[in-house]
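Missing here is one protein chain; the remaining ones are kept as they sit in the complex.
Coming up: subunit A.
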Amino acid sequence: MIATENDAYQESFNQFQTEQSATAPAWLTELRQAAMTRFTELGIPTKRIEDWRFTNVKSLAAKPYQNVQSISLASGDAEELLQRAKLDDSFHRLVFVNGHYVSQWSTQHELPEGVVIENLASSIRENSGDLQERLSLETSDEAAAFIALNTAFVNDGALIDIPEGVVLDRPIHLIFLSVESGQTVCHPRNLIRLGKGSRAAVIESYLGREGEGYFTNAITQIELDKSADLDHHKLQHEQTDSLHVASTHIDQKDSSEFRSHYFSFGSLMARNEINCMLDGGEIVATLNGLYMPTGEQLMDCRTRIDHAKPNCNTYELYKGILDDHAKGVFNGKIFVHQDAQKTDAKQSNQALLLSDDAVVNTKPQLEIYADDVKCTHGATIGELDENALYYLRSRGVSKDLARKMLIFAFANDVVQGVEIPAVRQHLETILLSSHGLPDV
């Protein structure tokens, strides 16, 4: 049975390999082929698999999506979307349309020496560095099938290298648009590497146009060397008829710091995974997220933190606001390995249900194999606080406005963690408009 569903992908893959055969280095052709074989073996996950129990990805992923080989940019849709995605012109910007880099829309300001911000396709053409090794991502985790699929079609994305000691003052904004007509799929792959003591901020934005429903299957790989510091943002604004499956893999070394801010607004089904490997001492990792599904949307947020070495601290806060028939899934895994003594891990998931037809599934999960640790997790699900509502109403605020204020305040906790003003303002505007609050 698996074979039939994967036919569209297989056909698309054969075509892709043929077109790429002239330009792709031999190792890449092999890597893609091996990944496709792996994908065929694994198949699209079903609900029978524990990690996909609440997310029936098969209903959307098994459509005959077409891989876009070249882009036309003929319609005005792309430019309009781009305007919506832009945050600040002072940012370094890389724009990708249906998985392909668009140089005329991208801007690169002056860069310190040694800093590389370019697109993956051109690095592949130059066949530079250790790309082969970096693209061979281990596929043992729960998103294995989609990682294999991404690797099979790996072609473009962002490649960011910040050398030792460099502090990048401007954020790097990566914009991924899906605008081509038909049921399209793209597989962006982003590689980010920060050298010792360097510092940077990255924002990923995902948008698309209305149509027959498209599929974005993205991977971001992040390597942080000793004492490096990365502020990572992801703004998921995909069209509400699309499928978004993404995973971010972070490998941290001693004393590095990583902050992730994930905001999920779009897609019909959005599955986002963050895998944090703390492979060193004194590491700090902060994972914050906000998901606000409405209508028929399903948002599945998953995080996995591996405490492999001693003395690391992790903080996690995920909040969800669910309305209409929406579904929200949260799965937060924390593994504390045997050597990871003196670990301090805190995790919290809070969900607000605004409709009786909405469903929340929460599974915070701790697996601890060391004894000298402090690990806590908390999960709360409920409606708005009656006392707070009463307080506001007794001060003359209408019931409707009081509700909206409390919803805004609930979500704003996560938004306030964002340090870049342009991003924060953008999010505040969305929050205010999504609940019809007057601009304050």
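By our rule, a contact is a pair of C-beta atoms (placed from the backbone, for glycine too) under 8 Å apart; a residue touches a chain by one contact, two chains touch by 3 or more; residues count from 1.
Just so it is clear, contacts and distances are computed from a predicted model.
Participant: Which listed name, "Fe-S cluster assembly protein SufB", "Phosphoenolpyruvate synthase", "DNA-binding protein" or "Permease", is the one UniProt assigns to the chain that has been left out?
Facilitator: From the listed options "Fe-S cluster assembly protein SufB", "Phosphoenolpyruvate synthase", "DNA-binding protein" or "Permease", the omitted chain resolves to "Fe-S cluster assembly protein SufB".
Participant: Where the complex has a chain not shown, which of A:Val359, A:Ala388, A:Leu401 or A:Ile430 is the residue touching it?
Facilitator: Only one of A:Val359, A:Ala388, A:Leu401 or A:Ile430 touches the chain omitted from view, namely A:Val359.
Participant: Which of these touches the unseen chain: A:Ala370, A:Leu389 or A:Ala422?
Facilitator: Of these options, the touching residue for the absent chain is A:Ala370.
Participant: Give me the subunit A residues in contact with the hidden chain, please.
Facilitator: Counting only subunit A, the missing chain is touched by 50, 338, 341, 351, 353-383.
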